[in-house]
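Data first, discussion second: the structure below is written as structure tokens.
The complex appears here without one of its protein chains, the remainder shown in place.
Showing subunit A:
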Amino acid sequence: MGAVSLTNIVKNFGSFTAVQRMSLDIPEGAFVSLLGPSGCGKTTTLRMIAGLLDPSEGDITIAGRRVNDVPIHKRNLGLVFQNYALFPHKTIAENVAFGLKFRGVSRDDRERRVREALELVQLPDVGSRYPGQLSGGQQQRIALARAIVIEPDVLLLDEPLSALDANLREDMRVELKRIQQRVGITTVFVTHDQSEALALSDHIVVMSKGRVEQTGAPEDVYTTPATEFVARFLGASNIVEARCLAVDGDGVTVEGPGVGRLTLPRERAPQVAGPGPVKLAVRAEKLKLEPAGTAGTAPDDADDLILDGLVETVDYQGLAARYFLRVGDVQLQAINMIDSHPFAEGERVSLRLRPRDCTLLAGSTQ
């Protein structure tokens, strides 16, 4: 059993179900992100782990102890909020020392641990200031120090970076990862920002409408989405309604509008058992654009599929460009690095697609 586990957790608000039968096992020392769009139940889940909300059904254990009936102040957690939630009437040192007072830590130890915590977050000299005298980023570091200094069983973070501006957010992200690895603390991190989740996590839990869509390592979730929702939510994906024609020993053959017929390796289609409707998912950055006609002359991979396309819209992003292309009956998007200059609108191009970059999803009815 992990450091934190949820078993069949349900949370109802009146007749509305915010979290639907969720089970989750978080290993000791892991950094786990709850990722999903607004309103999918991330905060609700986190608050149930924290003890700020009671689950309607199911069990929560922390460090092997069932905590359903344990109030928050006896759970030994570190909580960090979006808006820092520092105590405005206490100095930084008093803020950080707050949790130690309830743990019978002697005065000398308290001072030493506060000093160490402030050094850990690289703000050793602000102890005598008040929260109102620090910047947002500094305040969030203090909030982190205050949560970590009590050596909690779990660190719970609810969108801790989203109140910071973009540059600072990336710095803090690196900082957060460094601190978490240094302390080795089990961490649950709530975010709706996929790049944060991908960069920080050992495991990502993708949620939608109160349900877990997929759990896995960042690269697994990214390269092998289990559902259409995950494929669309993480990065930019093309989803083409297709038909599976045959499944044999090492390949799955599908045919779809625009892409024609192709054969995927069997492991790219774990959900497909036999012929029938399926969804073909291709990440936008896996579609490689080449000037029309040049493709196919020097194929480095004989399995590559070459499609003809017409550039309809170009969204220039500096380092890369995002193209909306007309390919047969469908519109596909591609994100490519820009070599010298991007392809122009109205230009004819060739698209190179490797079948093993595609994922087949069950053709659900939704």
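We take it that a residue touches a chain if its C-beta (ideal position, glycine included) is under 8 Å from a C-beta of that chain, and two chains touch if they have at least 3 such contacts; residues count from 1.
We take it that contacts and distances are computed from a predicted model.
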Choices "Signal recognition particle receptor subunit beta", "Quinohemoprotein amine dehydrogenase gamma subunit", "Ubiquinone/menaquinone biosynthesis C-methyltransferase UbiE" or "ABC transporter permease" - which one is the UniProt name of the chain not shown: "ABC transporter permease"
Of A:Gly14, A:Gly132 or A:Gly346, the one touching the omitted chain in the full complex: A:Gly132
Contacting the left-out chain in the complete assembly, out of A:Pro37, A:Pro88, A:Pro277 or A:Gly293: A:Pro88
Missing-partner contacts on subunit A, residue numbers: 50, 52, 71-79, 81, 83, 85-89, 98-99, 102-103, 129-130, 132-133, 143, 146-147, 150
